[in-house]
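Shown here: the complex without one of its protein chains, the others still in place.
Chain IDs A and B follow the sequence of writing; residue 1 opens each chain.
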Amino acid sequence: MCLSIPAKVIEINGNIAEVSVGGTTFKAGLQLIENVEVGDYILLHTGFAIQKISENEALETLKLLTEMENAMNQETSDEAC
Amino acid sequence: MKHVDEYRNKALIEKLAALIKRAASRSYIFMEVCGGHTAAIHRFGIPSLLPDNVRLLSGPGCPVCVTNNSFIDKAIAYSKMEDVIITTFGDLIRIPGSSSSLEKEKARGADIRIVFSGLEALEMAKSGSDKKVIFLGIGFETTAPGTAVTIKEAADDGIENFYVLSAHKVMPPAMETIIKEGVALDGFICPGHVAAITGSSAFSFIADKYRLGCVITGFEPVDILQAIYMLINQVNNDSPGAEIQYSRAVTRQGNVIAQRLIYEVFILSDEQWRGFGVIPASGLTLRKEYGRYDAESSIPLPPSVNVYEEHALCICGEILRGLKIPPDCRLFAGTCVPENPVGACMVSNEGACNTYYKYRRNE
Partner (left out) sequence: MKAHVIHIINTDGMSKHVSMSHGSGGTMTGKLIRDIFVKRFGMPEPLTDSAILNESGFMLAFTTDSYVVDPIIFPGGNIGKLAVCGTVNDLAVSGATPKYVSASFIIEEGFPVEDLIMIADSMSDEARKAEVNIVAGDTKVVEKGKCDKIFITTTGIGIMRSELEHISTAKKVKPGDMLIINGPIGNHSIAVLGARKKLGFNSPVESDCASLNHLIRKVMDECSEIHFMRDLTRGGLATVVNELAQIISSGIVINESSVPVEEPVKGLCEIFGFDPLYLANEGKVLFVAGDEEYKKVLELMRSTPLGKYSEVIGEVVENNRNVVVLNTSIGGQRLLDMPSGMQLPRIC
């Protein structure tokens, strides 16, 4: 019940969108968000889209993780010297 | 699956686990307050990836676990009425009330149906049935907006036979209660989907007022481990602040539309939490303008004469407050097991006792 899952918007009909999670499609109410477009990813929770997922922020998070990893590798190789 | 698989990357997770091990220079206790986090942490085996000096504690994040007996008793009383259909999320069906549960009543013939959305319940009311459809509204700020939308739609369409019995709650007051109780904590893994609605600002009091670590966290293993790393750094550097790890879904101000909808339909009220007693301004009650959709106002119940007494040895309350862990309970994994639960924490899939039993009881 607490579950919210990223889903891709594939069709919009007024206030209801057709969204896809790994190939299965669901209906999602769009009453809680605005400016949604086909192709966007939203968080689906109990039949509603509760937030849009920011592609940019997602990339930033993954980038940050890679940077953390590089920093650690650098430290490790520094220690090894 | 996009926005999921990237955050389950094994190599990345190994690196994060190593970073945590390196940074953890003392002992730390971090509490999570979301059933989704409890489930994710245990399902992926995250405790097995952490060093012994980093401990995770489960708080009152499971909305069904903190739902009081009287709510279940009221739902059961309604279900006994000939002309009522009870609609509920599946998680609530086995939660014990004073003397029974919705599942037991369903076995006895009550019309109790599991739904996945409030809108589904509204559809049942619209479908020409002359029965009264009561939707059991449970969940925190993530779920309440959906119920608000459903109620507004009922109002717009003039639906006369739809009602909500609300047990919706808001999370920050419970977190503050735990802090004020003096539970030994270094910080909170803050609920990412609640924060998607409320914004990270709803949690800044944790850092600003109480100087505890505070990171708004997503639900994938990479999210959780990154958040733990960020919390360790906040503690090590004595720099608490409402940091957002889950930036792809959470902003400082949150989902303003959803917030407006919640407070258009609901008003904050003092609410009983299982294990806590009454927490002021922590519940969401229907406003007078929407009073006709409030089951309690519109469908009178016979006065209740039952007062619940917890089993003498059940310590759900202390577990929900983070004062004890499941193995501390004398009933745990003996008398109290998922097939024969004594307390709410063992019933729900997101309950601390249920997850501990399922995933860790061999430790």
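Here is the rule we use: a contact is a pair of C-beta atoms (placed from the backbone, for glycine too) under 8 Å apart; a residue touches a chain by one contact, two chains touch by 3 or more.
As the structure is a prediction and not an experimental result, all values here were calculated from the model.
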Request  = Could you tell which one of B:Arg26, B:Arg43, B:Arg260 or B:Arg330 touches the chain left off the display?
outcome  = B:Arg43
Key: Where the missing chain touches chain A, by residue   = 1, 3, 5, 7, 21-27, 44, 47
Message = I need the residue numbers on chain B that touch the omitted chain, in ascending order.
response = 1, 4, 8, 10, 13-14, 17, 39, 42-49, 94, 96, 98-99, 103-104, 106-108, 116-117, 120, 221, 305-311, 335, 337-340, 342, 349, 357-362
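Everything below uses one rule, namely that only the chains that are shown with their structure count from here on.
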Query = Where the centres are mean C-alpha positions, what is the separation of chain A from chain B, in Å?
reply = 22
Inquiry  = Touching residues of chain B toward chain A in the complex: what are they?
reply    = 1-4, 6, 12, 15-16, 18-19, 22, 34-36, 39, 62-64, 89-91, 116-120, 138-139, 142-143, 145-146, 149, 193, 196-197, 219, 222, 226, 229, 245, 247-250, 255, 257-258, 261, 350
Key: Contacting residues of chain A [partner chain B, same complex]   = 1-6, 8, 21-22, 29, 31-34, 41, 43, 45-48, 50-51, 53-55, 57-58, 60-62, 65, 68-69, 72
